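All protein chains of the complex are present and in place, except for one that has been dropped.
For subunit A:
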Amino acid sequence: MKKFFSLLLVCSILLSSFVIVFSNVNTVASASSNKYPEGTIEIYGYGQPQYFLKYYRPWLERNRDIAPKVSIDIVQTEGAADVREKLTMSYVAGAYDDLPDAFYIDPVNLVNLADGGLVQDVTDFVSSLTDKLVDNAANDATINGSIYALPESVRPQMLYYNQKIFNEYNIDPERMNTIEGYIEVGRELKEKSNGKVYLSYIDPGSRTWRYYGRRGLMPQAKAKIWDDNGYPIIDTDPGARLAFEALDTMYSEGLLLKTAIFQPALYDAVNNGEIATFYIGAFWDEFLRKNCTETLGDWRVMPAPVFKSINLRGAPVSQYIAIVDKPNAVYSGLIKKMWYDFTFDIEHKEKWVRSMVRLDAPYANPISVEMLKDEFWEEPSIFYGGQSFRKMEKIALRNGAPNLVVTAQDAEADIIISNELEKYVAGVQTIDEAIKAMGENLRNKIGKVEVIK
């Protein structure tokens, strides 16, 4: 019996040793292999995010050594607020498995998600690369000194104009270098065309505030929604008044066709030569190319006009990709690698852009300073009659206005401000009444906000 137990003890010791050694071997092997586990990277996007797959999927194929069985999927959402809603609901419900690995987002909604701890801090990763990126690329993702998203694009406000119309009515487009000149051109177009040709459009919904306000005239006018202490001053700020009065002048004088953007009616008006210009972000390129093919070769672009007294061009609009801070976020490193190559890999970026051009699909100029030096980014554009849209997009970023300060309550503020602007566009109130109501409602419904430096 003693021999039996002795033998059993020896066997146990040997077995335990074997298990320990085997486990250590596996652990060492796992650590040294550095391969990402099998699965699917899920990213939430909006606009036309599916075209990113044409870059990311080939990238995964090229990197099977580190991601042998990883695939990627991009889920289309309605917009940034919808992304935030989905994330918030999954987070509140504790359904972490339902959270995506990353998502595209705008600064307004990023602030809250970062404040709530839903996104990873990527300061260490991005800050070491800022000297390789275009100016202010990570600005709007920087909150209290920390960077919470990877910059994907930095696109300026621009002025698109139909050269054919300007030739027809013998108007020099260079006069639109200033907003005051832009308005004068609109008046002349209206007069010479007997009211047929509008300077531009105005959307009856929330996109007027988005494109003419927050992203457009407001930053260029150095306008403020909040003072430095967080109190609403939009109704007393001289910059805000300058911006709104410019819009009012164009609209009240009948220079803007009232029609919803991104709708067939607008595209029909463009194709029929009824709209001469678009004061809007560079993203409009993809919509113009895709929906207004009858005007191929007619359009040109130039930097956004400036207010004479301020002399600032359009504020850049940045889009970011943020990594979700969730338990077991195994693909964080892989997403960073993908982003890094998307940003800095010249060969494959150009290849992707060429495929986008063939598909009339969206793409943006790179944010890499080095990549932008390549002559590829100055190639002529067929849709713009041989003018290089890419080159103009690069030029339009110069002397750009700083964006409006973003606070945690800006999503609600946008609703309040837009509501007043919509009533103004609907003819229910004057611009003065709208501005006054904006201030009152911001104070009543929000009060003081925390201004994030």
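Keep in mind that, in the parts below, a residue touches a chain if its C-beta (ideal position, glycine included) is under 8 Å from a C-beta of that chain, and two chains touch if they have at least 3 such contacts; residues count from 1.
Definition applied: contacts and distances are computed from a predicted model.
From the set "DMSO reductase anchor subunit", "Corrinoid protein", "ABC transporter permease subunit" or "2Fe-2S ferredoxin-like protein", the protein name that UniProt assigns to the chain left out of the figure is "ABC transporter permease subunit". Here one chain is not drawn; of A:Leu296, A:Val330, A:Ile382 or A:Val428, the residue touching it is A:Val428. Across the entire complex, the residue among A:Val197, A:Ala269, A:Ala322 or A:Leu404 in touch with the chain not shown is A:Ala269. Of the candidate positions A:Ile74, A:Leu99, A:Leu118 or A:Ala315, contact with the unshown chain belongs to A:Leu118.
Here the missing chain is touched by one residue of A:Ala408, A:Ile435 or A:Val449, and it is A:Ala408.
Panel shows subunit A; residues 81-82, 84-85, 88-89, 91-92, 112-113, 115-118, 204-205, 258-259, 263-265, 268-269, 408, 411-412, 415, 418-420, 422-423, 425-428, 441, 444-445 of it touch the chain omitted from the view.
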